[in-house]
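Comments concern the structure below.
Just one protein chain is left out here, and the rest sit where they should.
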Amino acid sequence: MSQAKINVGVLGATGMVGQSFVQLLDAHPWFELTFAAASDRSAGRLYADATAWRLDGSMPERVAKMTVQECRPAKEAPTLLFSAMDASVATEIEQAFAEAGHVVVSNSRNHRMEPDVPLLVPEINPGHLAVAASQARRGWKGRIVTNPNCSTVALTMGLAPLKRFGIEKVVATTMQAISGAGFPGVASMDIVGNVIPFIGGEEAKIESETQKILGEVVDGRFVPLPAAVSAHCNRVPVVDGHTVTVSVGLTAEPRFEELVEAYETFSGEPQRLKLPTAPAQPVLYLKEENRPQPRRDALRGGGMTVTVGRLRECRVLDWKFVCLGHNTIRGAAGAAILNAELMHAKGMLQVAS
Amino acid sequence: MSQAKINVGVLGATGMVGQSFVQLLDAHPWFELTFAAASDRSAGRLYADATAWRLDGSMPERVAKMTVQECRPAKEAPTLLFSAMDASVATEIEQAFAEAGHVVVSNSRNHRMEPDVPLLVPEINPGHLAVAASQARRGWKGRIVTNPNCSTVALTMGLAPLKRFGIEKVVATTMQAISGAGFPGVASMDIVGNVIPFIGGEEAKIESETQKILGEVVDGRFVPLPAAVSAHCNRVPVVDGHTVTVSVGLTAEPRFEELVEAYETFSGEPQRLKLPTAPAQPVLYLKEENRPQPRRDALRGGGMTVTVGRLRECRVLDWKFVCLGHNTIRGAAGAAILNAELMHAKGMLQVAS
Amino acid sequence: MSQAKINVGVLGATGMVGQSFVQLLDAHPWFELTFAAASDRSAGRLYADATAWRLDGSMPERVAKMTVQECRPAKEAPTLLFSAMDASVATEIEQAFAEAGHVVVSNSRNHRMEPDVPLLVPEINPGHLAVAASQARRGWKGRIVTNPNCSTVALTMGLAPLKRFGIEKVVATTMQAISGAGFPGVASMDIVGNVIPFIGGEEAKIESETQKILGEVVDGRFVPLPAAVSAHCNRVPVVDGHTVTVSVGLTAEPRFEELVEAYETFSGEPQRLKLPTAPAQPVLYLKEENRPQPRRDALRGGGMTVTVGRLRECRVLDWKFVCLGHNTIRGAAGAAILNAELMHAKGMLQVAS
Partner (left out) sequence: MSQAKINVGVLGATGMVGQSFVQLLDAHPWFELTFAAASDRSAGRLYADATAWRLDGSMPERVAKMTVQECRPAKEAPTLLFSAMDASVATEIEQAFAEAGHVVVSNSRNHRMEPDVPLLVPEINPGHLAVAASQARRGWKGRIVTNPNCSTVALTMGLAPLKRFGIEKVVATTMQAISGAGFPGVASMDIVGNVIPFIGGEEAKIESETQKILGEVVDGRFVPLPAAVSAHCNRVPVVDGHTVTVSVGLTAEPRFEELVEAYETFSGEPQRLKLPTAPAQPVLYLKEENRPQPRRDALRGGGMTVTVGRLRECRVLDWKFVCLGHNTIRGAAGAAILNAELMHAKGMLQVAS
């Protein structure tokens, strides 16, 4: 695209999501990591010294030698910053960077539900990006754009192709991987050979985020999808990949073949624009009776494809199916990177200049 | 109760469910195993030689030395027979024994949905037993009584206390233990670190069995509960204990406290009659926000208590909760033994004499 | 034994090992828990409020209502105290109680290797108890007696029956359960579907403790077994039960049958004295080619029996075998309780009176 790479930074670069950004950005064709910031405890140390690397494979050597910076606006910080900060500190820091003219593409939950912050899934609601302009009213020279919770991505990608049939009701049960809880996250004594039928705050997030993502922008405001959404969240002993069983009630009365075709033909701007992180097929419908499965399907499309299967009639709502997404790629760092790619392709990374 | 123990037999005694019967009957206060029958391949051999013991703990010594019998009516066969036979052979064999005057208390699915066969959960529908008398019309001197599928038990016990509020709709997602699939059952390559969102035939069983169990007997016929039930079935890497997330729509509008009270006061004939296998509390409501959990709660009440938790409002139906039952005890052998205990207490084991 | 129960206390009662003591003492025929002490953070609160209960089953009701005490000698503290304290604080506190006249039966590692402290496995080295008398030279009115590391118990019980043949060399590889690391212990991201070939400090403990336990007392001093012991320690995704593969070199040249007979006839003072926690068979030799297995065999003998199997010739040393013990029962709280039972049976709990 552009000849020179675009400098980017990661806020909260030493944690698990931060490491995921570092890993996915390592060979990125457009972006080059030049700024790794973290808490004051880590700032000033080499990234290799400040970071307990938790991911498979090894720490990129170039990043290992970088000095960790403070999470404060500074002239060294590039315009585009990915935020992997903990929710306990993200609000103020992200706002400070936005105010100072940075584009903060955040995986943190803090600003997701605010009325002027896009909660973006590029294949589903690219039009939501336009609302970010209204952040100027906060006196910000920059912007904050967010991606959804890891479970919400799998669910909304499984629902988006059905939107044309009028989604009215959704009952979803998640079986979420342990990597979704970060490190140290879930104690092994709690999850080996077990199911934990509770994840703090998760159900409310899935319910409200799904409505916002599948909603519309009317007169510059987000109008959530007027559908009832109910979530049951569970942790299961799986490493990567959140599986969701879904019952859905629709206004229209599509036939089975129409629904499968909706899945198979679903595509969006990332595919049209051939964004580097966009999978060729954002939603893949699997015909085998026992798929998708997290260990076997989460990494499809480099972890960016959401797989769907087992579409069949539901005796309570209209249809039911299973969907599955990779929680640390499509559900976190990969989602944010795709957001930034879309913004770059649309010329929205130059707000601050 | 009676001074001398009642002789009982197990059909299909060498398989995993059969072993479970053998284990649970080993120290039973009323019943004494005197007849262990299996396929012709095993018949004539010592139980210890014919059986690859899969359960924890060791094979009861007394049974180890018994000679395996053929699954054919014979004068050695006691009146009361527990059936742990594979569905591929259970239909004819169970009928042959019933015809010959035996009471077959079966865990097999074959006769569950027949119009003259009780599908019994003693705490829920003890009145269904009366319908068994109509089996005389088949020319049977004996009877067949069945217990439900392992997932159905957990679900119906979680729903039964709510029946007074009018159950209209149920969406249930199961996370089922590997022991539910017998041996060798699920290949480890399929389930270690994975979820399989499919169990052949299971969803239809849960849907129809739940309606029958929670239904009424009117004029000697079963009238299923007129509620819509929809199930999503998943296998998870848990050893014992099926967890079910449930959304339920009710006719009445009970308050939260009324629902919890319904759970806490739920009791039935097994408790009133103090049947040996009856748990003091058939349904236990757990107040912790992250319970029930299979590894920690499946064995409550000796594996016969179903635990419920996380009752909260549902945005689509009215309420949602989690319930959990031990699949090989309350969901199989223990269920059948409780059925036989109820029949004995009601004087129904003497049909053939 | 005695008519009235003996009052006992637990130091560090709110942690996982402390909970295990509380659970095992709940129905103990000789001992009655009257004193539950923990850190200053917990002291003064109800046990139920101060404790995040991690074990299967529920907290004993009587203990739930006890007020947690400080870990400081006080007149309320009974003579016999079980210590489940963290190694970071156990040294001083245990010594303070011993000085004040208490018998501290400790699971902590702090005093295990001291020259006047018995490291006791009652079936193996009951004679080591006599050395405790020399603690009077420290000016202590009371005593400290310890039990070994959870892996060491399984290994030494697997070796003890062979001691008569002259143990010269031992190479042992452990596969240790996650419950051995307490709570939160091992992060699930580290162990689900994985092996961690390292447990800090564990190998040195196994090597030195094994020599002390299998050693002699000569002139009132411990003389360690003059055998070379080498350990490889691994964490595996198992809940309870440490499995150990062992190669052993012997001075004598016993035949296979002699070795198996040594296992099958192994017994000790706990069995002779019929101590309440003593298993009928302290070491059980399993003949099946694929046993022992932690999920199936760890709970034998109430978790106090160590199982051994697969004895066969070794091409490098002389023989090899597998042994397995329950790490939180025989390897921790159960071990300490058996130690106290032995001391009581020998009249050694009256030191301080």
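A, B and C are the chain letters, set down in written order, and residue numbers restart from 1 in every chain.
We adopt the following convention: a residue touches a chain if its C-beta (ideal position, glycine included) is under 8 Å from a C-beta of that chain, and two chains touch if they have at least 3 such contacts.
Bear in mind the structure is a predicted one, so any value in this text is a computation, not a measurement.
Colleague: Considering the whole complex, which of A:Arg295, A:Arg310 or A:His326 touches the chain not shown?
Modeller: The single option touching the absent chain is A:Arg295.
Colleague: Which one, B:Gly193, B:Pro254 or B:Gly303, makes contact with the chain that was left out?
Modeller: Here the residue in touch with the unshown chain is B:Gly193.
Colleague: Of the residues listed, B:Gly185, B:Pro224, B:Pro276 or B:Gly302, which one is in contact with the missing chain?
Modeller: Of all options in B:Gly185, B:Pro224, B:Pro276 or B:Gly302, contact with the hidden chain holds for B:Gly185.
Colleague: Out of A:Val63, A:Ile144, A:Val192 or A:Val236, which residue would touch the omitted chain in the full complex?
Modeller: A:Val192
Colleague: Need a quick check: the contact residues on chain A for the chain that isn't drawn.
Modeller: 56-57, 192-193, 239, 295-296, 299-300
Colleague: May I ask you to list the residues on chain B that touch the chain which is not drawn?
Modeller: 54, 178-179, 183-193, 237-239
Colleague: In the full complex, which residues of chain C touch the absent chain?
Modeller: With respect to the unshown chain, the touching residues of chain C are 169-171, 173, 175, 193-198, 207, 228-230, 232, 234, 236-239, 243, 245, 247, 289-296, 309-310, 314-317, 320, 322.
In this section, only the chains that are shown with their structure count from here on.
Colleague: Pick same or different for copies chain A and chain B, depending on whether their interface residues overlap by over half.
Modeller: same
Colleague: Going by C-alpha centroids, which chain is farthest from chain C? Tell me that one.
Modeller: If we average the C-alpha coordinates per chain, A ends up farthest from chain C.
Colleague: Chain A to chain C: how many Å between their CA centres?
Modeller: So the centroids are 48 Å from each other.
Colleague: Roughly how far is chain A from chain B, going centre to centre by Cα mean, in whole Å?
Modeller: The mean C-alpha positions of chain A and chain B differ by 43 Å.
Colleague: Can you pull out the residues of chain C that are in contact with at least two other chains?
Modeller: If we look for residues of chain C contacting two or more partner chains, we find 192-193, 239.
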